[in-house]
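Before any comments, here is the structure.
All protein chains but one are shown at their positions in the complex.
Each chain carries a letter (A and B) given by its place in the written order, and its residues are counted from 1.
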């Protein structure tokens, strides 16, 4: 692994260095476990207790914490960001050597750059284009007419169905399925008839897709995730959804068909978003909320039930079906007392 | 791709043709993007605005929209159904040529029809039966004693655990797992002991299973999905569940063990259905509802919290734990004022 001086890291992370310019660090570690030669960071107050006794060679922290730092300090208003950059420099992702493993099966009329690495047991379809620097893990399937742009990375066991397009520097985690059929059904007198799903999935640059996530192809037009969209594990994106730039969606969220999510939104875990609705830019949704309608204004929205003891719940939640009656009885009393 | 005249399509889709019988169309497209030679459809009022300016050669629509159609019209009371049939005719699913890819590993005592196509890197177990016209995508696993009936189709990366049975014309999407163990545990003084899961999964004809869905085998008797059941992505079906004909279950729904779902039900996304309960036929459940009890009557049922601004939520939802108290105080006032 590479080694950096603190001067180099300060430069790289845009931090102010309070300490030895030529002190060398070789790896990152958490504040309580770090040793000499390691870099730690302090972001949340939970970890502040570990600062005075840390054995790290340097700590990335906010200006207000610098006075309590027992070692070299890299000072910034955004320790998470500085840490992300330092950690990436110190722990670069191992890249496989270019080349196609002999057990991989490659279709006809493909255009695969010589710098591409393709792992064992991959199945690559016909007319697939894979640009320079792409890294494809073992047991991946890339169907006909897919196009993967420069430096994207598929981990093990990723499935791209036909015609899927990935931008540059995308990162797709294991078990993800991109380009599956949307759930399009027509009712033929009580029996379901499948509506062919003919669109594609198109991902922009720097999109990350979590383990086990599923993104359905469009019914006719495409399902589109813009640059910088980040999906956590097991997210479901239905057909014809469009998601704006740099929106982050946490694990287990489901977005129903044809909804349009703005840019810079944050959707917490296990929310469900109805079909055919629109969310403005900069909308934040709290976890496990049912987004049942469009939201025109930036801001935070919630529909989560607070947890309580089962006994408290049983006593109170029986009243939910009486709420309308309760309100009407209250109105009656108000009228009689006025 | 095949080309059809409008006379042929009208016949195929059971529509009334208002226009040129011999006009040829070669593909479908959405109303705003369609060009000459393409067929569009108008189903929801959202798209009505695009009708007057469409460049499609023909549009499938309801009788009431025919007067505003600037081109040939295929008129029907059910445009979705007519569109599904036309799209399937114009865009037939590409079938792989019969044959077993040399990289596939095939067990002993199998009975695989010569018309079957099996893709690269598949693993087929012992005593597997695969009937005529079945199409198995790359990297699928079909364990011992599975039986797949005519014309079923497994996309890439599907796993069928041992003894799974698929009916005719089933469609299984990537990442789906059918026949996994149910979550059966016995409590041995605080430690869990696994209860062997010995039943099977049996799917009827025309069942569709979405990407990443998981259907557990029965503990002793079988888990059964009847003809025409449709599961969307990431649905979870626990052991010994039984689902009636033509029930459609949207993405992210979980059904706990031994529950019995009626025929022609519709369960919207991310609902959870308790174990050991029964739903009658024709029950519709709104999204993200917890189905905590049996439902004997057809109809629509809901338990979704409406989304609101976080500020409104914080102010009101603290009161949920006071509901019983609020009701009792109201009763007291009512008694004192009467």
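Here, a residue touches a chain if its C-beta (ideal position, glycine included) is under 8 Å from a C-beta of that chain, and two chains touch if they have at least 3 such contacts.
Owing to the predicted nature of the structure, the values given are computational and were not obtained by experimental measurement.
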Of A:28, A:146 or A:166, the residue in touch with the unshown chain: A:28
Of A:7, A:66 or A:211, the one touching the omitted chain in the full complex: A:211
Missing-chain contacts mapped onto chain A: 28-30, 33, 46, 78, 80-81, 83-85, 87-88, 91, 93, 101, 103, 119-121, 137-139, 155-157, 171, 173-175, 206, 208, 210-212, 228, 230, 232-234, 246, 248, 250-252, 264, 269-270, 287-288, 304-310, 313-314, 317-318, 320-324, 326-327, 330, 333-334, 337
Residues of chain B in contact with the chain not shown: 103, 105, 121, 123, 139, 141, 143, 157, 159, 161, 175, 177, 180-181, 183-188, 190-196, 198, 212, 214, 216, 220-221, 234, 236, 238, 252, 254, 256, 270, 272, 274, 276, 285-286, 289-293, 295, 299-306, 308, 312, 315-320, 322-323, 326, 329-330, 333, 336-337
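The rule we apply is simple: only the chains that are shown with their structure count from here on.
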Chain A and chain B, separation of their C-alpha mean positions in angstrom: 26
